[in-house]
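The complex appears here without one of its protein chains, the remainder shown in place.
In this document, chain identifiers A, B, C and D correspond to the written order of the chains, with residue numbering beginning at 1 in each.
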Amino acid sequence: MLLARVEGNVTATRKHPSLNGWRLILCQPISAAGKPEGVPQVAIDPHGAGLHQRVLISSDGLAARKAVGNERSPARWMIVGLVDEKEAA
Amino acid sequence: MLLARVEGNVTATRKHPSLNGWRLILCQPISAAGKPEGVPQVAIDPHGAGLHQRVLISSDGLAARKAVGNERSPARWMIVGLVDEKEAA
Amino acid sequence: MLLARVEGNVTATRKHPSLNGWRLILCQPISAAGKPEGVPQVAIDPHGAGLHQRVLISSDGLAARKAVGNERSPARWMIVGLVDEKEAA
Amino acid sequence: MLLARVEGNVTATRKHPSLNGWRLILCQPISAAGKPEGVPQVAIDPHGAGLHQRVLISSDGLAARKAVGNERSPARWMIVGLVDEKEAA
Partner (left out) sequence: MLLARVEGNVTATRKHPSLNGWRLILCQPISAAGKPEGVPQVAIDPHGAGLHQRVLISSDGLAARKAVGNERSPARWMIVGLVDEKEAA
């Protein structure tokens, strides 16, 4: 899993049918200090994350396919947690 | 999934038979601002993306193999959505 | 597996249920000399690693899912060893 | 899949038995413009690629294991296409 910050939505009218009805969120991986680290990922979001919120994202394709309920889905990254605002380091 | 921009086609007469008949698209992952991020990927394209179009690509090998209908296919990256031109951030 | 240094905890009240009860540790991959290398990962921790401790982390989703006892879990990275303080190079 | 350029062979007398008889090719991922991008990969080569030739490589371990005919093989990257010299962008 990666710590990431929500950068916005991606809308795609034409897409794999398993992605219909899911919010697609552009997530920038970050360090503990909030510095961008590596390539932004587009994740499905079952949690309703807000813009600029810190989230946990996972690249586990098996779990993402189970979440969308479609074994043929290309979904791979998923928001799996919303980071609490005041966390102890 | 990654947000990416179509950079062109790749043509390979000699290739794995499961790739015959598929367009092979060179996709540059980008940030929300359109900046290149990380290594370009060659993806199969069931959607007919145009040059310089923004797309969503997925690295899910299982879904790609199901798309080409060949469990022995080395296909792994696939274009899974065409990003709408005017998206809300 | 990667050699990494513990950078802190991540707390997320709202998260995938399979992650409940697990410590989520932000781990910075490092070189033999301790230099940061690549993107920090959030790993589950069955070993009780301390802050700034050097650890081994693995990205094996299958093993992580077995550790949490939930085949639908998005857990993927796990702390799989605590590095001894005085190691022979 | 990645677009890559052949950088040379790697010879290893002592290796996993499933790799016996396969050419092991060091492949540098490149952009459309031929610029090196990311980490060089060692791939098995069923196509007979030449030095400095542009190729497509795939990281699909399942397909590579099927190619070598050994489910226990650690082979993961494979050359899956030879890029035509004069391609349309």
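By definition in this document, contacts are C-beta pairs under 8 Å (C-beta built on N, C-alpha and C of every residue); 3 or more make two chains touch, one makes a residue touch a chain.
Everything quoted here is computed from the prediction, not taken from an experiment.
For the chain missing from the display, the contacting residue among D:M1, D:I30, D:A43 or D:L56 is D:A43, taking the whole complex into account. Contact between subunit D and the absent chain runs through residues 7-16, 19, 24, 26, 28, 38-43, 51, 61, 65, 71-77.
Contacts to the hidden chain, counted on subunit C, fall at residues 1-3, 29, 31-32, 37-38, 47, 56, 58-60, 62-64, 66-67, 78, 80-84, 87-89.
Just so we're on the same page, only the chains that are shown with their structure count from here on.
In this assembly, the chain whose C-alpha centre lies farthest from subunit B is C.
Separating the CA-averaged centres of subunit A and subunit D is a span of 31 Å.
Centroids built from CA atoms put subunit B at 19 Å from subunit A. Multi-chain contact residues of subunit A, defined as those touching 2 or more other chains: 38.
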